[in-house]
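What follows is an incomplete set of chains from the complex, kept in their original frame.
Per-chain residue numbering starts at 1, and chain names A, B and C are given in the order in which the chains are listed.
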Amino acid sequence: MKFGIVVFPGTNCEADVRYVVEEILGQEAYYLWHKEKSVKRYDCIILPGGASYGGYLREGAMAKFSPIMEAITDHALKGGLVLGISDGFQILLEAGLLPGAMVKNDSLQFRCQDTYIRVENEKTPYTCLYSPGEVLKIPIAHAAGNYYVDEKNLKELEEGGQIVFRYCSPSGEVLPQYNPNGSLNNIAGITNGEGNILGMMPHPERCSEEIMSGVAGRKVFESILYWLKERCAL
Amino acid sequence: MKSETWKEMGLRENEYELIKEILGREPNYLELGMFAVMWSEHCSYKNSKNALKLFPTKGKRVICGPGENAGAVDIGNGKAVAFKVESHNHPSAIDPFRGAATGVGGIVRDILCMGARPIAMLNSLRFGSLDNSRGKYLFNGAVSGIAWYGNCLGVPTVGGEVYFNKNYEGNPLVNAMCIGILNHDDLARGRAEGVGNPVMLVGARTGRDGIHGATFASEELSSESEGEGPTVVGGDPFVEKLLLEACLEVNRAGYLVGMQDLGAAGITGATSETASRAGLGMEIDIKKVPLREEGMTPYEIMLSESQERMLIIPKKGKEGEVERIFKKWDLEAVVIGYVTDDGILRVKNGDKVEAEIPARALTEMCPVYNPEKKEPAYLKETRSFDWRKLPVPENMNKVLLELLSHPSIASKEWIYRQYDHMVGTNTVVRPGSDAAVLRIKGTKTAIAATMDGNGKYCYLDPRTGGAIVVAEAARNLVCAGARPIALTDCLNFGSPEKPEIYWQFEQVIRGMSEAAEALGTPVISGNVSLYNESDKGAIYPTPIVGMVGLIEDTNHIRSQGFQNDGDLIFLLGRTEPELGASMYLEVVHGLETGKVPALDLKKEKAVQELCLEGIGAGLIKSAHDCSDGGLAVAIAESCISGNIGAEINLVKGNLELPELLFGETQSRIIVTVDRNKGEEMRALTEKFGVPVSLIGQVGGEELKIKVNGISGEVINLSISKLEEAWRGAIKCMMD
Amino acid sequence: MFLAKIYVTLKEGVLDPQGNAVGKALHSMNYKEVQKVKVGKYVELYIEGENAEEVGKRVDEICGKLLVNPVVEQYSYELVEV
C-alpha cells in the first residue's frame, strides 16, 4: 500500500510516521509537499504532527490554505482514508473536514506525557484490529488539544459513534482527572460521519515499537492496512 | 574620535591603541563598533583563552574539537554527533521567555553549521528560590520559552538539570545544549574558502535587535539593565525550522563551501570568522542585506543580532540553486558579497566603503590577558567547618521527605512535561533518569546525554568541584549503560577582573581537565559566560558539563528504577565520613559550607568500568548514581522510578547517621542484579578492586532502612508518600 | 491606508482557561474588584483601500477565512484611516 505523508512548513513528525510505515509495516511511504495538487496515487493520507506555520494564530489555522488541502478534500469525499495526528487533527478541524475546534489546554501549558485512551469504536478503518473498549497507553504532545464542539454536533458525534478515543484511567474509566487537556467529554479522537477521516491528538507513531515503551499505537497503522486489503479483496 | 566613544563601547585604552596600529589610522565609528564587539569577552575570550588551553581536547573519536561552531565525535557506522552548550544568562534575566527561547535557537544554529541535524536538546538552569513572584516569573518564563522554541522546532528536549539557590536570584543561568547527528561526509565548516565564491545571507531579515548584545553579555547586570537595556532580541522557531531544513538540504546537495550562524556580533562576527578561518578576505555590500526595519544605519546592520540568520558560502555558480532551495522553504537567500584574497573584511554601502579591517584582526588579534588571581579568604573558614558539632535530627523520615521535596532534588516533571521530549521517536530513556538515551535509527547503537553542574561544590572547592562535575556527568552516562566519549562545557562565572573569581575560574578548569583526562572524555566545545553578577554580588562559580556517551548495543540501555521483587541491591563504592557541602546541610541546617567530598579519579574510573562491565554482561538491571542528598535520596528515587519498595540494611562503622544516609561521597553507584546473581556480581567486583556491599533487596511497598546498632528502622516510608513529596514539590510552588 | 483593529474573543459558552487564570491571579493579588476576565486576541491590519466600506468588506472576509474560527470565536473591529 502507498501512504502519503503531508509536509507543511513547520510539520515535524513526518519522519516518525514514515519510519513506522516503512520499517514496522513494510509499506511504501512518500512525503507530499503541501504545494502539491494531487494525492491520487495514495491509499491513505496522513497529516502528521508538528507546528505547521509555527502554530501561530491558532494551531492548524494557516495550513488549510495549502494547495494540497483541496486534493485531500477530494480524496476524502470519495471515501479515501485521511488520518490527522495532533497538529494534523487540528488542521482537519480548521479545514472543516471534521467538526469542532481546538482551544488551548486547560493547563495553558504544552503537555508531553503518556496518557491512556479507550477505544470507543472499533469498527473504523483505524481501529478495526483493536478490541472493543481496549485501553492504550499512548503519548500526547500538544499545547491545544482541548476539543470543543457545540451541543448539537456533540450529540451527533456521540450518537453516530464518531468518538473513537477518549482519555481514561489505566483501567479504562473515563473520568475528568484522566483528561490531560480539558477536552469535552474526554474526547481524544473523532471521525467524520462516514468514518474515513480520523483526527486524534495522541501520537500512535510514538508507541509502535517495543523499544519506544510499548506498541499500543501500532494497531492504528495495522488496522489501516488490514482495512485497505479487505476492501481490495471485496 | 572622542575618547569616550571607545570607552563607551567597552574597549580598553591599550586595545584602542592597538586598533589604530593595526589599521595604521583612526578607526571610524563603524569600525570601532566592529572591533568593540569582536573584542568583547563574549566573542574574543580574551580573559579566558589562556586558562582554556588546559583542557584536554584530543581523543581517537574526536573529529572536530574547540574552534569550530561545535565539536564533533565519531559514534561508529559512519556517523558522528556534534554538540555544544551555550549560555543565554543575561537576556534571560531581563526577558526570561525570549531570552531562553533565543538561547535555544542560537545553539541549534551552531549545530546546524556543522551539517548536522539536531536530534536532542538539554538545558541547565539556575534560579533564585521559588518563594517569591519574581523568582517564579523568571523560572516559568525561561521554561516556557525553551518549550515554545524547541517544541515548535520539533527537536526533543530530553534532559537537563535545575538548581534553586539565592545566589542566582539577580543573575539566573540559562545554558542550552544541542546535539546533532551527521554522516561523516556531511561535515560542514565555518570557512569562507575559495576566492571569488559568493557570500550569501539567508533566513530572517535583519532588524534592530540587540545591537551590542555581546558587549552586554560581557558586563555585569545592574538594576538599570532591567528597564531600558538593549532592544530585546526575539526569536521565531518557525523560521528556524525552515532555515534548518533549507540549510541541510543545501549541504546535502553539495553546494556548500562553508556555513556559519549569525550569533553575537551578527554579520560582523560571521563574515570575519569565516574569512579569517580560511585565511582570506571578504567584501560585502550592506545595501543587499534584507532589512526588517526602515532607516537602519550601517552600524546597526553590521552589529544587529537578529535571530534565525545564517551566512552561506556556496560554490561559485550555485547561487541560483541555493536561492531556489530557500525559496521552496519560503526564505530569502541573497548574495551580499564574495570571498577575496586580500585578507580584508571590506564593508561597502553601494559604492561607498564603510569599513576596511583585516578579518584576522577582528578574530585573532585581540590582546589576551592573564588576569590577576588570588585565593579567596572565605575558603579557610568553610574548609574547616565541623558538622559533627551540629545537632542530629531525631526523625530521619522527615529529613528524607524534606530533601525529596526540595526543588533542587524534587522531580522535574513540571518542567519536562512542557517539553516535547519524544518527537523524533528516538528517546528511549526519557527525562527523569540519570541520563537520557536516544537510539540511532538504522544501527544497534544509542547515545546517552546528560548535563551536570554543582556551583556550591565549586564555590567551596573549585578544583575538586570542577573535577566532580565532570565525574558526575560521566557516572550518569555509565548508569544508563553508556561509555562516556566527550564533553562540552559552559563556564558561568562572575567578573574575571576580580582576582578571587579568576582564581576560581582557573582552579575549576584544572579540576575539570584532570577528570576529563582520567575519564577519557575530551572537551570538544564549550562556552564561557563571565560577568554573572548583580547588585547582590557574583554567582557561585558554576561550570556546567554536557556529556555524551555511546551505547554499542541497545540491549545495554539501563535506567534508574528498581526492576523486580527480590532483586539484590549493591552499592558500588564506599561511603566515607563526608557531609560538607551537602544538600543535607543546606536543607536541614541552612548551611552551605564545609569540605567538599573527595574525588579519587582512579577509584571513579574503576567504579564506572565495573558498572559498564556488569551492564554489558547482562548482570546489572538498574543503576543510579548517588549525588545530591546521598544514598537515602538515591535509593528513594530508584524506588519511585520503579514504583516498588526496598529493604535496606546499612553498616554504620565510624559514620554518623547523617553521613551514612545523606553524605555525598563520590564514586558510588547503586545497582540491582537478579536474586541468584549475587555471587557473579561479587566475582566481577574483585576484578576491578572496587569496594562493593550488598545493601538490600527490592520489594514491598515501602522503603525501609535499618542501620546496625540502631534498633528499629531509621527510615520507613511508603513509596506513595515518597512519591508525593518528590513529584509534587515544584508543581506545588508553581501552580 | 486604513488600520483595522480587530478584537477576537472566545464565544460565550466556550471555556476561557486564560481568562480564568488571569482572574485567579488577580484575586490572589488582592484585586477583589475584578469580576470577570476574558483573554482574546488583538490584531492590527494595515490595509490599503478606497473607502471604509470596501475595506470593511475585506476585513470581514479575512476574519472569516483566517483570523477567526467561528466554532469557538467571535470578533469585532474598528477602522481608522491612517
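Keep in mind that, in the parts below, contacts are C-beta pairs under 8 Å (C-beta built on N, C-alpha and C of every residue); 3 or more make two chains touch, one makes a residue touch a chain.
This one's a predicted model, so the numbers in the text were calculated from it and none came from an experiment.
Only one copy of each distinct protein chain is drawn here, although the full complex in this structure file has the stoichiometry A x1, B x1, C x2.
Assume only the chains that are shown with their structure count from here on.
One inter-chain figure worth recording: chain A and chain B are separated by 36 Å, centre to centre, where each centre is the mean of the chain's CA atoms.
Note: centroid distance chain A to chain C, computed from Cα atoms, is 30 Å.
For the pair chain B and chain C, the distance between mean C-alpha positions equals 41 Å.
Within chain A, contacts with two or more other chains are made by no residue at all. Listed for chain B are no residues, as none touches two or more other chains. Those residues of chain B that touch chain A in the shared complex are 144, 147-148, 151-154, 236-239, 241-242, 329-330, 416-425, 428, 439, 441, 554. The touching residues of chain A, counted against chain C in their complex, run 57-58, 61-62, 65, 93-94, 100-101, 103-108, 146, 148-150, 182. Looking at the complex, you find that chain C touches chain A at residues 10, 13-15, 17-18, 21, 41, 66-67, 69, 71-72.
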